[in-house]
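With one protein chain held back, the other chains of the complex are shown just where they sit.
For chain A:
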């Protein structure tokens, strides 16, 4: 390696450490990191800085933008679009809870009950990933169609009367209502819940279940006192992996919803690509980022699994 002939990357001389795994090439880790980290700094961190500066600019597309430290943009954006923010959080939270309720049994099934079917079920969970998610989301339009069997069944069972009363559906339609959007979000992010759940369930020693049984714990007690607490890392990372992308998503709200179900992602998309009001769009996406980071930090603190990240 020609590390010594070229300018070394910024680093401080290594302090005497407990036990360096390898003596050779003090600069080697930095050379390994350099290209990838440069990529992330230039195309991930730097854009955030640009966006921050855009959000306090004023001007127009024709005359150009200038940084004027106009923080009122944040206030105006929040004032104008708080319903969409609130809706995004509610939809994403509902989808996350549904994903947990639906995903847990399947992850449990794969980890403990599937036997020789385990690999096949695993493939069936992962394979839909390879069909474009837009195509699959469009398929929900067919499934939830107004005169389709699902809506018909829900109508016959008078479920729609109840959801209508709750404001989740409108009349005898499911499409273009909050229910359809949450259904799509749940569907799209379910694998992100199942995989971490499965990983943490799989690590649990089966003998713990036997021990619980020997101590006269009933199945439900075993689950509540042994299995579920041990799967907490999976629950935490699964809920994060579902909630974060769901809160920023605009595809489900656009394809399955209506103007009454627009989420904050839709607003950012429209402001950026159609209205071309860059400061407002930048401010909105900054608020979304800050809100999500705050919620995630709080959540990780409370669930006490900081070693997760």
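Quick note on the criterion: a residue touches a chain if its C-beta (ideal position, glycine included) is under 8 Å from a C-beta of that chain, and two chains touch if they have at least 3 such contacts; residues count from 1.
Heads up, the rule we're going with is that contacts and distances are computed from a predicted model.
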| item | value |
| --- | --- |
| Choices "Carboxypeptidase-like regulatory domain-containing protein", "Superfamily II RNA helicase", "ABC transporter permease" or "Acyl-CoA dehydrogenase" - which one is the UniProt name of the chain not shown | "ABC transporter permease" |
| Hidden-chain contact residue, picked from the options A:126, A:157 or A:211 | A:126 |
| Residue of A:32, A:86, A:162 or A:275 in touch with the missing chain, whole complex considered | A:32 |
| Options A:110, A:212 or A:235, residue touching the unrepresented chain | A:110 |
| Chain A residues that touch the omitted chain in the full complex | 11-12, 14, 17, 20-22, 24, 28-30, 32-33, 35-37, 39-41, 43-48, 50-51, 54, 102-103, 105-110, 113, 119, 121, 123-143, 145, 187, 190-191, 240, 244-245, 247-251, 255, 265, 268-269, 272-273, 278, 281-282, 285-286, 288-289, 292-293, 296, 309 |
